[in-house]
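As you look at this complex, bear in mind that one protein chain is not there, while each of the others sits in place.
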Amino acid sequence: MGYAITFYTLAALILGFAILVVTTKDTVHSVLYLVLDFLFVAALYALLSAPFLAVIQILVYAGGIVVLYLFVVMLVNLKRPPEAHRDPARRTKLGFGLAVAVLAELGAIALFGSNIPAPAGIVPAAPLPVSGNTEEVGWLLYTSYLIPFEIASMLLLVAMIGAILLAKRDL
Amino acid sequence: MVDTFVIPLVKIIIVLNATLVGVTYMVLLERKVIAWAQSRLGPMRVGPYGILQPVADAVKLMIKEDITPVRADRWVFTAAPIIAMVPALIVYAVIPFGPEVNLFGRQVTLYITDINVGLLYIVSVASIGVYGLILAGYASNSKYPLLASLRASAQLISYEVAVTLTLVSVILVAGSLSMVSIVRAQESAGVWFAFVQPVAFVIFFIGGLAETNRAPFDLPEAEQELTGGFHTEYSGMRFALFFLAEYANMIVVSSVATTLFLGGWLRPFPNVAALSFLGIIPSWGWFLIKSFVFLYVFIWVRATLPRYRYDQLMRLGWKVLIPLAILNLLVTGLVKVLMA
Partner (left out) sequence: MIITPTHYMLLSAALFIIGVIGVLVRRNIIIIFMSIELILNAVNINLVAYSNQLQNAIGQVFAVFVIAVAAAEAAVGLGIILAFYRNKETINIDEMNVMRW
């Protein structure tokens, strides 16, 4: 009962703030709504018994990525907002309509697809020698999924070098 | 019913009140200590030896006129001090002041909660505190605060990296992310982590000074440099909130350093039975003493050292502290693997 109330409240807040992100004219307010959205998604992860991922979401997404967006928004402080005039070549209503159609299709798949029985090939996960959420994620990252872990670290290194080079004034 | 709602509520009320009173008296403590370092007496008029000075300050700030700059973003302008203050207060949910004690016939733990990602929670909440600074400068709609806030937030996020790396080495030694487990690991090892990880302790101290915008890293809010920094346009109670947020952050950094490096609620040499007469002072008493010593060193450093220039500050953070912290992490990992 409490779980359902919490879920519906969080879902309403997440979707509400997401709509505000997409529709606000002022860019800084949009970024602030995005931060709030990420905080509520982190609360949803905590509800889903993933506390490690919840704090990682706050630390990396809300505390790192969105700060970067806020910096760029402030450095690109324009006097004339980009949506000041209408562009006739852009089909806003058609895009909106198509997106709603795709949402209806996804919803139908989710609701009526649960009648399909689960395929027989799913095996339950082997129990890991560690206990606790953080320890399990760490165990998997360092044993079964070590190669993606190393590749992700290389990706972050390359992104760091790329971002510094792109933002420098004089190469 | 009592255990899930009433006891945590009482704990929260006690901790919040103690923090807020402590923060207001930090103002007086700082003025007194800096005065003594400069061979003078500090505030002495209001109350005996100036004890009631914070009350006078609070009344003054509350009755001041609340000015909002023209064409400033109203909501963001009002929200920025709140965003700066709230993370400093909610960190107290995981800081352990003591182990279980027997109060009125029940076992009560002297911490509000103990989640098993406690240390990560503290780091993530501290990274939300940056928004208060950025938004304050932006919402003031004026040049100096905007520049100052960008510099302040760049300083904060740079030193966050070094501090987080030192915390990772502490986690490696303790073997757990939960704050209570870290104190228990120090208890079972019989030695405070400040002696096991001295480099991490020093880096955490310097990073803590920079994270809370304290001298010698207080360029973003120095009056002589940027006409007051990011809180130029704030007056009255909102300015008070910024100030209190800074002191609250200082107390948080002291509490976290006490828990991680100075043994939390343990008395010195917790395993040596000969010193058990030190057990007269209760566990939370030792916690408060150690935090207070740390705070005193913070204020002492402010009274003594000159200010860093901004490029020197960034150079120190990126080119000195981060490589040292990574090296410390490598050596810690190596020693742990070789010893096991």
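Lettered A and B in written order, each chain numbered from 1.
Heads up, the rule we're going with is that a contact is a pair of C-beta atoms (placed from the backbone, for glycine too) under 8 Å apart; a residue touches a chain by one contact, two chains touch by 3 or more.
Being a predicted model, the structure only gives us computed values, none of them experimental.
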> Relative to the complete complex, which of the depicted chains are touched by the chain excluded from display?
Replying inline: A
>> Give me the chain A residues in contact with the hidden chain, please.
In response: 3-4, 7, 11, 14-15, 18-19, 21-22, 27, 30-31, 34, 37-38, 41, 44-45, 48-50, 52-53, 56-57, 60-61, 64-65, 68-69, 72-73, 75-76, 78, 81-83, 87, 90, 92, 95-96, 99-100, 102-103, 106-107, 110-111, 114, 122, 124-125, 128, 133, 136-137, 140-141, 145, 148, 152, 155-156, 158-160, 162-167, 169
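Simple rule for what comes next: only the chains that are shown with their structure count from here on.
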>> Could you work out how far the Cα centre of chain A sits from that of chain B, in whole Å?
In response: 30
>> Under the stated contact criterion, what part of chain B meets chain A in this complex?
In response: 73, 76, 115-117, 120-121, 123-125, 127-128, 130-131, 134-135, 138, 146, 150, 153, 157, 177
> Taking the complex as given, what residues does chain A use to touch chain B?
Replying inline: 28-29, 32, 35, 51-52, 54-56, 58-59, 62-64, 67, 70-71, 74, 132-134
